[in-house]
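Every protein chain except one is present and positioned as in the full complex.
Residue numbering begins at 1 within each chain, and the chains themselves are lettered A, B and C in the order written.
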């Protein structure tokens, strides 16, 4: 039996201007600060259930140091470790509590060049009385400030790994399903929207022939409940002096989006709503051809295409 | 390894006034007719992927004859059959194609008194050119008519089975997780919101001391993308001369709703949006006490409580 | 030529618990404080253009002391004064600047028993740099906090003046048009939605056979841009521990609403969206009969009917 991943867990971000980043994520995007430990800020959306879905540490440059995925069980976690070691991956052990709220974890560099972390145990994180929701199934009061997204949705990462090796790793070793893809007729994957959940993507992976560094981070995406909330977010971004791309709707995933850059780290954030869920166990990958890429990217509205500066690197 | 269910599949409804029911579901709710075979109409929402999520046949009275669940694989299907037979359930075999679009299936009566069906194989169902979406990941054009929900969400069923036996069956035999519940301090479950997916519920089960018949059907729920779409649906229902309950928001599930009765069958339909998804593998059931039931039912708005006529029976 | 009124101006409210009222209007409703002068707080919505649309002063009890209407011009203001004096109304002169931001004004008691003020000159009021919108046609940044309505919409007032005299005054002396009304077949007006603008009502007047005091204030209404924003407001009210009525839709005015009580003054606030505008110069009053009143009040949703506590008095 293959081990399974439950969900995308969190993104570990470094910022060269942490004050700006904290203002951006806390006041403009409207994430909640679970806690600050030493120099690192741990954030989550009001509807996220684990300790954090984004950590921000000071760094020399904007950089995503790793992306963490939560295993389905403790057994799965150790099976992953064993399986990856067998395949020759160099596994770095991270002791429980090294990252606040996160148990024992294992880090490694995927063939895409991105450092990934697997973990299982979590703490929910304390919530101040005045920020706690009156609903016992919701972490914080919603709509406290900024755009106020509900939850982490997905990450989008770019690679220049050869062939389909970066995609194969996610599918074969981590158990992701490619729900939609851009693929040449020869079978070369140019982009894949992959998930372990009914979301169209927990991770989107985009292939390039070359990149400044092998692995790049394109965006972290937080989910809002409606397109009206996204229009409200657009107003909030403008009133805070921020430029952004969108609103627009992707054909792939059917989701409506805004893209805005954290002025501290250069990390792109997507605000995201709509889209569909996949409950079918025999889902056939929706294949878009390279000539359909523009339509796949942009069903309507302001397009991210051609604006795809990929700012923060991930160390390989 | 226990077999798994992938999703709620479809509801088989009988109506004593099929013409009224078809008008209601097709023109007012805005479902799409996949096909009519003999006297039975097969409907789905524009974003549903399998052949149908609702069938309506003529009958002497409004009645849900069974509720169908899709297994995760063909192997799971046969494992379920074997396991249920071992436990002494009487299994009725339904040959592939007996229900259009649905493969081989097995039916049985659950301890709740509801007839359930398990199946795996499906056909997607043909889509006329003029109704097909321009998006290759969407079945029909959206917004063609009526309220136009995106997809089937869940069913809510009522039982007077003793103790927690009806709940236990869903959890132990079918692999559901109880995400939220109303439970006495003595551990008697009064209601459970249960799922095999990240939805808060694929099936909600409500316990009664007594009912006219052991098993009742409370509502079938279809999902819309936003609360604005729900307000639009409210206008559409009124312009069609229909009374309804809502809009309101449940505390349980955090979802926003309208409830309206099909004038043909008496079957209640919920139009539904918002809510949260559960990706945590160690989710702890959110427990509401009987004295919190009113708040659990209605966070704000027009309340279903006290209007809970449970119209169509399910044969036991 | 008859003098004309341009718009509803502002409401002067007294609160017996000013701290609670300020928290409610500023943090929960999300109005902006233009300034505090002595003990009085001057509030407006982010899209209001004049100095304030609500003032709150400390008082022994919750009370609306007067409702101010802006004349179309300085000439109109003096014509109104002259005309009212001729008719025998006792006019109280209020020197310019007595109310911050408001020029010379005239107050009197209308036949409905409500104290009204007419004024023309206004100051726009200073806006702090950090709260000023980046848009030069918008006063404050939107969405800074709370429900964040765009602008003052209307007031709803109750009277037990005999016959139609209270309505006649608004129509004949102040130039209002009755756009919709509830009227007996004998021509007795029970309620009138009246305006000097294309809004369905700047002032709604409801007649009673008897009231604790001759004149009562039912609610002040602020406008939001969409029904989605109203659902968001509902969440915010609940997270702040407030009960409310709604969401629902009026047949009269076609507007969608929430009603919530300021816990400081007991004054009811309506959050309001949707509805229609009347540009027709020959609009015929839409007449609802007493037996249509329930439908007129509530097209769908949670109803204000039967919850109509009319809290703050207006001095007669």
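As a convention for this text, contacts are C-beta pairs under 8 Å (C-beta built on N, C-alpha and C of every residue); 3 or more make two chains touch, one makes a residue touch a chain.
Here the structure is a predicted model, which means the values were calculated and not measured.
Q: Which is it among B:123, B:173, B:235 or B:282 that touches the chain not included here?
A: With B:123, B:173, B:235 or B:282 as choices, the missing chain is touched by B:235.
Q: Going by the contact rule already stated, which one of C:65, C:251 or C:298 would touch the omitted chain in the full complex?
A: C:251
Q: Give the residue, chosen from B:145, B:208 or B:293, that touches the chain omitted from the document.
A: Answer from the full complex: B:145 touches the omitted chain.
Q: If the hidden chain were put back, which residues of chain C would touch it?
A: Listed in rising order, the touching residues are 1, 6-7, 47, 49-50, 70-73, 120, 122, 135-138, 150-151, 180, 197-198, 225-228, 251-254, 274, 276-283, 286, 288, 299.
Q: Need a quick check: the contact residues on chain A for the chain that isn't drawn.
A: 226-228, 231, 234-235, 237-238, 244, 246-249, 256, 299-302
Q: Tell me, which residues in chain B touch the chain that this view leaves out?
A: Residues 133-134, 141-143, 145, 226, 228-229, 232, 235-236, 238-239, 241 of chain B touch the chain that is not shown.
Operating definition for what follows: only the chains that are shown with their structure count from here on.
Q: Taking each chain's centre as its mean C-alpha position, how far apart are chain B and chain C in Å?
A: Distance between chain centres, rounded to whole Å: 45 Å.
Q: At what distance in angstrom does the C-alpha mean of chain C lie from that of chain A?
A: The answer is 47 Å.
Q: Can you check how far apart chain A and chain B are, centre to centre, with Cα atoms defining each centre and the answer in Å?
A: 32
Q: Among the residues of chain A, which are close enough to touch at least two other chains?
A: 226, 228
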